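Worksheet: one structure, shown below.
A protein chain is absent from this complex, but the other protein chains hold their places.
Here is chain A:
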Amino acid sequence: MITFDDVVKVYPGGGTAVDHVSLELPTGKTTVFVGPSGCGKTTSLRMINRMISPTSGRVLIDGQDVAGQDEALLRRGIGYVIQHAGLFPHRTVLDNVATVPVLLGKTRREARAAALELLERVGLAPEFAKRYPAQLSGGQQQRVGVARALAADPPVMLMDEPFSAVDPVVREQLHREFLRLQQDLGKTIAMVTHDIDEAIKLGDVVVIFRQGGVVAQVGTPQELLADPADEFVAEFVGRDRGLRSLSFDTAAELPVLPVPAELVLDEAGRPVGWRTGADDVRPTGGTFTSADTLRLVADLAILSPVGIAVRVDGDGKADGITPHHDLADYLAARRG
């Protein structure tokens, strides 16, 4: 567990970056610091590995004040992923990943062998090992950055806007891999982002900072969306938080109606479109399975030419439909 105990950071020449912050970042979970620029989120993150020292207050890892620890040794025990990856341009991918184990006294050979396994773990083929960072795409560099942070198997990882420098498609992919990796590894992660959607997607706990380094609200993504503490948080999580809160539940318990005759199927029973006239068949606009989120169902119901989302089974055969008013009734009943 990482604990912020009444932490203040005032920069010389005025300006309070972090203003009496007390927080607990649970072990084995991802805690995301999010807020507008200049809200103290990055400063807070950097106080964990002593890149910045607090003016007053303490930061503790598992009850131990970081201020009393040797800086370099402390940092070798904390994984760090930086925006744009910050890879060493003069080292191959493999040697970049081997950095911290070598600092910890492992032989280069041992460190490289372990690094090779890690590359695979973050989704990079072994042929990337001998390349230099300049030969990689932004997304690939970021994967190497994550592998490098994981190399010494630290219990704590700090991630400073790790996915902000890549395009949306790659970011989506990196998000999925991050979630899969974190499910396997269960690291205690502190992450900084300015993107509330990313925070909600990746965080087990989200800490929303406001200008002046004040914590506006701490909670699970569901809590923040369902019950924002004030106007600032409500504004920050966005006006469409109702729709977004549907991302946390699957359609497993959503009731469906039998497939009607108006839904045109192909020979395999897969939906083709809605018959809206004698010769008029319009595409369904997509389908969902019971494992998909309610958000997708809502989206499909809105996009559908007839206001009805179509459910399919594992083989893609249509096995039920949900009209938008049924979805609305279900959500209303769920809210109690």
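As a convention for this text, a contact is a pair of C-beta atoms (placed from the backbone, for glycine too) under 8 Å apart; a residue touches a chain by one contact, two chains touch by 3 or more; residues count from 1.
FYI, contacts and distances are computed from a predicted model.
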Options "Nitrate reductase", "4Fe-4S dicluster domain-containing protein", "ABC transporter permease" or "Xanthine dehydrogenase D subunit": UniProt name of the undisplayed chain: "ABC transporter permease"
Residue in contact with the excluded chain [from A:86, A:123, A:155 or A:238]: A:86
Chain not shown: contacting residue from A:76, A:143, A:210 or A:311: A:76
Option touching the unshown chain, where A:32, A:100, A:174 or A:189 are the choices: A:100
Residue numbers in chain A that touch the chain omitted from display: 49, 51, 72-77, 80, 82-84, 86-91, 99-100, 103, 131-138, 148, 158
